[in-house]
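Structure provided below as C-alpha cells; questions to follow.
Complex shown without one protein chain; remaining protein chains in place.
This part shows chain A:
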Amino acid sequence: MTLSLFNQFLSPSLMWTPLAAIALALPWALFPRQTARWVNNRLLSLQSWFLGQFTQQIFLPINNPGHKWALLLASLMLFLITLNTTGLLPYTFTPTTQLSMNMGFAIPLWLATVILGLWTQPTQALGHLLPEGTPTPLIPVLIIIETISLFIRPIALGVRLTANLTAGHLLIQLISSATSVLLSILPAVATFTITLLFLLTLLEVAVAMIQAYVFVLLLSLYLQENV
C-alpha cells in the first residue's frame, strides 16, 4: 500500500547514492556503438537508419549554420525517447518526470538559440517579436505579447514534458491500484479497469514517443528562427 501516489516520482537513492545516475545512463547502454564494419547486425542497421532519417527530417528546413546542432538534437531525441519508453516498464524510474531535469534541458538549449540569434543576426532576431502585417495601433501590445511568449518558451518546453509523463505515470498507477483492489472485491469491474489500463498504456507509449519528438521539434523550430 503506497503512502502517497507521488512516491514513484521520488528520485531513488540507495544509501545516499543517487540511483538516478544509473537511470540516466541506461539509454547509453541500450544502443550499440557504431562499428568499423560496413554491414552490421539488425539492431545497428535499424539504429543508423532511424537516426539518419530523423536528422534529415528535422534539419530539412534549417539553414546550413544550424546543422551544427544535428548531433545534439539527434542524441537528445534518442535519449528522451528511450527514457520515456523504458519508464513505462514496471518498477522503473523515469528521469523525465523530474521538472528539474527537463528544465535543465529546456532552458540552456532555448537560451542558446536566443543568444545565437541575437549574436549573429540581431535585427532579424528582434524582428521576430513582431509578426508581419500587423496593424499599426496593435504594435506595442503585440511586442509585449511576443516577448512574453518568447520567455514562456523554456518553461513550456520543460513543463510540457514533465506534465505529460507525470500525468501518464500517475494515471497508470491509479488505475492499476484500482484494478488490484477491485480484483478481490468486484472482478467484473476489474476487467473493465484492466481494459482501461490497457488502452491507457497504449496511449502512454504513444505519448512517450510523441513528447520526446515534440520537445526536439520545438527546439529545432526555435533554432530555425534564429540561425
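Keep this in mind: a residue touches a chain if its C-beta (ideal position, glycine included) is under 8 Å from a C-beta of that chain, and two chains touch if they have at least 3 such contacts; residues count from 1.
FYI, contacts and distances are computed from a predicted model.
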Task: Just go with whichever of "V-type proton ATPase subunit a", "Acetyl-CoA synthetase", "dolichyl-diphosphooligosaccharide--protein glycotransferase" or "ATP synthase subunit b" UniProt uses as the name of the absent chain.
output: "ATP synthase subunit b"
- prompt: Of A:Gln34, A:Ser100 or A:Ser180, which sits in contact with the chain we cannot see?
  reply: A:Ser180
Message: Suppose we count only contacts with the excluded chain; which residues of chain A make the list?
response: 1-2, 36-43, 45-46, 49, 88-91, 172-173, 176-177, 179-180, 194, 197-198, 201-202, 205
